[in-house]
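Excluded from the complex is one protein chain; the other protein chains are retained at their positions.
Chains: A and B, in written order; residue numbering restarts at 1 for each.
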Amino acid sequence: MIPVSLHRFVVPLFCTIILGCQSTPSTHGKRATVQQGYQPALDTDEAGLWLVMDQAEQDLKTSGKLVTDVHANEYLREIVCRLANDICGDVRVYLVRIPYFNASMAPNGVMQVWSGLLLRTENEAQLAYILGHEIAHYRYQHSLQMFRQAKNTANVLAPFQIVTAAGGIGYVGSLAQIGALGTLMKFSRDHEREADDGGFEMIVAAGYNPHEAARVWEGLLQEKDALDEDAPSIFLSTHPSSSDRVDTLKQRAIAATTPETGWYTGMERYNEVIDPLRFKLMRDELRLRQYPATQILLDRAASAGVRISEIRYFQAELYNARAEEGDLSKAEAAYRDCIKSPDAPPEAYRELATIYMKSGRGKQAVPLFETYLVKKPDAFDQSMIKAYIQRIGSGEN
Amino acid sequence: MKNIWVGLLLLLSGCATTFYTLVEPGQVVICDRYSVKPGIQWSEIQKGDVRLWTVDGVELESIRFISGISEGVPIMDITKEKHETPFRPDMSETELVDAIVDAFSLSGSQQVEARNLQPARFGSAEGFRFELDFMDADGLNKKGVVVGTIMDEALYLIIYTGTRIHYFPKYAREFEDIVSSIELKRIP
Partner (left out) sequence: MSVINRFARVLKVPSVFLVAISLIGCAQTQVRQKAGHHEAQQSVSVLLMPVDIELSVLTAGGVSEVRADWTAKAKELVSASLRRQLAQHDDKLLEYVEPSNPADVQEHTQIIKLHGLVGKTIMVHSILPAAVPPTKKDSFEWSLGEEVSCLREASGADYGLFVYIRDSYATAGRKALMVTSALFGIGISSGRQVGFSTLVDLRDGSVVWFNRILKQSGDLRTESAAHSTVKELIEDIPL
C-alpha cells in the first residue's frame, strides 16, 4: 500500500540519484560502500562469518521471539527499502518482541528492531532515522571492518557476541541461547559518527524531517536519566556517542535545505500502524515494572499524536500495575477521563466497570460492561463479563 | 550432613526409589478443601501448596494443583526476585488472568496469550477457566488450560500445560475428567 504522501519522496530521490545533489555535505572522505547483492567469495574468512550469521538468522526466525504483525513488518520493510535504495533487497528486517529500545545490524544485512523501540519513536521520521543509521552500518561495512580487525584474535566473533556487560537484563540470556549474533555488539565511535552521517543523509534524501533525528537521542537520554544508574540503556551502550552528537544532528538539520513540498514527519501513518500493537507492547512495558521510565514514555506520547484516550488508558493501567497507595483512585479517575472520548479503548469500560463492581457500585458497572461487549464483540472474556452482568443483576454485588 | 548419607543410602539401596509418588486412579485428596478422581495413574511431586502431576515428564505435560494462596502471596511463586503480582481476594477473573499470564512470562515463557475466559464450576463452587497459548524459552509451542476459584479469600488453581504437539492433546480428555470430578469437602 503506497502512502498518499509518496510524492514527497520522489522529488528528493530524483535529485539525489539523477542529479547527484546532496542536501548536506559529507563530513568524511571516500567511504567503503557495499555493492548491491554483495556476497563474500566462498573461500574467504568472511564467507564463514556470513554462514554463521545466516544460521543465526534462521534461528531467529524459528525462535518464537518475532512480532508477526503483518502491517508492522511491511511498514518497516517499506521504510527500509525507501532508505536503502539499491541495497534494499540485501537488508532483511525483523521485529523482535523485546520491550527495550534497540536496533542492530548484523554483517549479513540482518536488521533487528526491538518492540520497545516502536513505543519510543514518535513518528515515521524518527523511526526512519534509526533504520537509516543501521542501514549505514551495513552500507559502510562496519561489521566487516570489526571482523577483519578481530581476525587474528582467538575469538573472531567476539565483537558480535552478546555484550555481557549489558547483563542485568533478563533477555540477554535467552538471546545468547539463540545465538542472536550482532544483536548487542558495540560499534566504535568512528563507526557511530559515520552511521549518524549516513543515516542522516538517507533520511534527507528520502524527504524525512531531519530535525527528528536529534529528538530520538534526546528522548533516550531523558528516559535514561529517570532510571537507576545500574539499569543500562542497551541502545546507548551499544551505540556509544560523543557528547556533541545531539548538537551535531541539530546543526545539520538546520543546514539542510527544506524541499518545496516540506519535510515529511509521518506522525499519522506511524500511529496508524503502531496503534494495533500498542496494547501488547504496553503490557510488555508495564511488566518491566520500571514505572518512572514508563511515565516518561506516556508523557512524551501526548505530544507525539497518540490518541488522548489511549494515553489515559495506559496511564490508568500504570496506576493499576504500580498499585501504590492512592493509585487505585488515580486509576479510576483516569479510566473515567478516558471514556469521555468516543474512541476510548473498549477495555477502559471494562476496567472502570470492574472497579465499580468491586466497590459495591454494581449498578454503575452494568452499562459499562455492556458497552465493552458491544465495542469488542470478539473479546476473549465475553462469557465472563456476561456472567458479571448477571451476577450484579441478581443482586450478588 | 546427615541428609547426604540418607540420600546415598536411599539411592544405593536398590535403585527402586524415586522422588515421585504414584497416584492411582480413584479418589485423591488434593488439599483440605477438595478431592479429585483421576482415571489413570499419575506421578506426583509435592512441595508446599503445590502438587505437580505428570506421566511422561513435567516439561512435556503436567497438571499443577495450587491450593490456598492467601492475600499477599505471589500466585505462582516463580522466583522471589521477579516482581510477581501478589494475590488479592478481591481480584476479578480478568485480573487473575493478567497475573497468571505475567507469571508465565516472567518465568521464561514467550508470547503468552490467554483465550476464552469463562465462568466454570469448580466442584460445586463458582469458578472460572481459560486457555493459554505460549512458547517455552526455546520457542517450542505449548498449550495450557487454567481452572480456578476463590474460596474463603484464598485462591485455588489447577493448571494443565503440555507441548502443543502430542503431549497436551494426549491427556486433555483426562484433565477435563479430573476437573469434572472435583468434589469440595466443605461447601463455601
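The rule is short, and it goes like this: a residue touches a chain if its C-beta (ideal position, glycine included) is under 8 Å from a C-beta of that chain, and two chains touch if they have at least 3 such contacts.
Here the structure is a predicted model, which means the values were calculated and not measured.
Student: Hey, which of A:L157, A:M185 or A:L298 is the one touching the hidden chain?
Tutor: A:L157
Student: Considering the whole complex rather than only what is displayed, give the residues of subunit B touching the chain that is not shown.
Tutor: Its contact residues with the unshown chain are 3-4, 6-8, 10-12, 15, 17-22, 41-43, 45, 47, 54-60, 136, 138-141, 163-166.
Student: What residue numbers in subunit A mark contact with the hidden partner chain?
Tutor: Looking at subunit A, the ones touching the missing chain are residues 48-49, 51-53, 55-56, 61-62, 155-157, 161-162, 164, 167, 172-173, 176-179, 181.
Quick note on the criterion: only the chains that are shown with their structure count from here on.
Student: How many angstrom lie between the centres of subunit A and subunit B, each centre taken as the mean Cα position?
Tutor: 36
Student: Within their complex, state which residues of subunit A touch subunit B.
Tutor: 62-65, 97, 174, 177-178, 287, 289, 350, 354, 357-358, 380-381, 383-384, 387-388
Student: With touch defined as at the start, can you tell me which subunit B residues reach subunit A in the complex?
Tutor: Contacts found on subunit B: 83, 90, 92-95, 97, 102, 105-106, 108, 110-111, 114-119, 128, 130, 135, 137-141.
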